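Mind having a look at this structure? Questions to follow.
Heads up, one of the protein chains got dropped from this complex, but the rest are sitting where they should.
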Amino acid sequence: MKHKIAVWCLRILGLIGLFGAWAYATGPGGVSPILVPKMSVVWEQFKLLVTSSHTWSSAGITAVELLAAFAIALVAGVVVGFICGRTPFRAEVAEPLIAWGYLVPLVLFYPLFILWFGVGMQSKIAYGALSGFFPIAFNSLRGFRAIDQRYLKVARAFGASGSQTDWQVKMPAALPMVLSGVRIGAALCMITVILAEMLASTRGLGYELARASQTLQVAEAFALILILLVFVAIVQYAINHFGKERYRTDA
Amino acid sequence: MTMNIESVTLTYERAKGDPVTAIRDIDLEVRRGEFVSLIGPSGCGKSTLLHCMGGMLRPSSGRITVDGEPITGPKPSRAAFVFQDYSLFPWRSVVDNAATGLRFAGVRKAERRAVAMKQLELVGLDHVAESYPAELSGGMQQRVAVARALAMDPQIMLMDEPFGALDEQSRRRIGIEMSNVLTEAEKTVVMVTHSLDEAIFWADRVLVMGKGPGRIVREFVVDAPRPRRLDFMTTASFDTLRAELFGLLEGAPEEVVAP
Partner (left out) sequence: MRQPSAQRGAPRQRRAHSASLLRSAIVIGVILLWEILVRIGVIDGDFLSAPTEVVRAMADLLGDPDAQEAFRRTGSSILLAFVMGTSAGLFVALALGASRLLREAFLGPIAFVLSTPKSIFLPIFTLIFGLGGMSAAAFGAFESFFYVVVNVIGGLGLVEQRHLKVADAFGARTVHRYADVILPAALPGIFAAFWYGIKHAFLGVMIAQLWASDGGIGPLIRTYSAALKTDYVLAIVLLITIVAVVAGALWTRAETRMNRWRSTGAATVATI
């Protein structure tokens, strides 16, 4: 109990330090409000933005892009992982290919995605889906290839059909590994979708942030950063609680 | 060399609840070249006592001395441990593991490897000196741990259920092997064990500990010269002693014969 209190005291102290530095910079520190706006101004902007319907529709667009990108990455990743993990030979062929895809700095492809899919939602969805795909496929492949042979032996011994083996034995056996890939993939989808919105787009929270900062609406930009942090926290909460498995396997 | 343990008590402070007395008023003398085994139910503090002897734990009261000099902390050249879970460093080769204590003591590389090799020969593992622990079986790993302790040329060896993690057969085989090695090296040994057979077969003296708080309840002398041969386990004196120990530990009347 005492320990918990100390932990929270330290955290609050950290926050005080952060906000204290901010207050000092804009007050006695004499940093120009064009660079760092006053806290009170940012707070006013924040309230203004939260009550505006435009902000909500921007958040909605970002959320839709994120969900669509994630859904594509999820389905494609698990299916590819499952198909490639079915035999040791296929796994051996596919694993390095997917690992290389994972290593490619996808950020650099972004201008090409704009070229191929335009500045609208499609390019964000495609870009997010691609970056979420690799970790999901990689971990699914590993999960399916490393299924403990004992489980499969039991399935055969007790007369499971092919699809029964797939759905009732292989899936649950590989699930913990698959889910860890899904969480990484979801986080990557979020990171890339927001980045893509910031780099080139016409709508969405990331676009709003880019617009505000490029037109030097500094207070609005800071307020949007706060809103994005809240958005991210909600998504992260969802990711962390997404299908929490209650068991572990050796896979 | 004589180790004297005089009315040693160790009490643990706990975060919640009352302090626990692990061992109370232990008096014991371990003489040069002697092999003492400590046996008793789980939680009787036998491992705690062993850790006190090695300076890994400080008694709350009482004192432990070796030739009159009090023990204040771990000192492997005086008392070297063999732990139950071997705890070899997985990132070092077998010979470097055996040389660990010498390395800490600042012995030069060539010299400490030579000493370690000699100990590995003694435990019959010189052929895997350059392997890593993960490549060895549990029994081999524990023999490396014995070599690591022997390499310190300690005045006393402290063995904490050294073969507890092995299967019955390798346990007996390695046990006999190690028992011979230690006897020939004329080492003074204190060993904690759960196994009646081990406690009797190895030891000159068997100390039986009791629970709540831990204390020594009985002492048996095993009157047979060491090293012993395996058929010592089939003699009448071994059987009698075993039955007596069994009765004492299981709290049953003494005429009940062990299965």
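Letters A and B mark the chains in the order given here, with residues in each chain numbered from 1 onward.
We take it that contacts are C-beta pairs under 8 Å (C-beta built on N, C-alpha and C of every residue); 3 or more make two chains touch, one makes a residue touch a chain.
Note that the coordinates shown come from a computational prediction; the quantities given were computed from them, not determined experimentally.
Peer 1: Looking at B:40, B:59 or B:76, which makes contact with the chain not pictured?
Peer 2: B:76
Peer 1: Which of B:100, B:141, B:155 or B:195 sits in contact with the chain that's absent?
Peer 2: B:100
Peer 1: Just the residue numbers, please: which parts of subunit A touch the chain that's not shown?
Peer 2: Residues 3, 6-8, 10-11, 14, 34-36, 88-89, 92-93, 96-97, 99-100, 103-105, 107-112, 114-116, 135, 149, 153, 184, 187-188, 190-192, 194-195, 198-199, 206, 209-210, 212-213, 218, 221-222, 225, 228-229, 232-233, 236, 239 of subunit A touch the chain that is not shown.
Peer 1: Residue by residue, what part of subunit B touches the chain that was omitted?
Peer 2: 54, 56, 74-77, 80-81, 83, 85, 87, 89-92, 100-101, 103-105, 132-134, 148, 152
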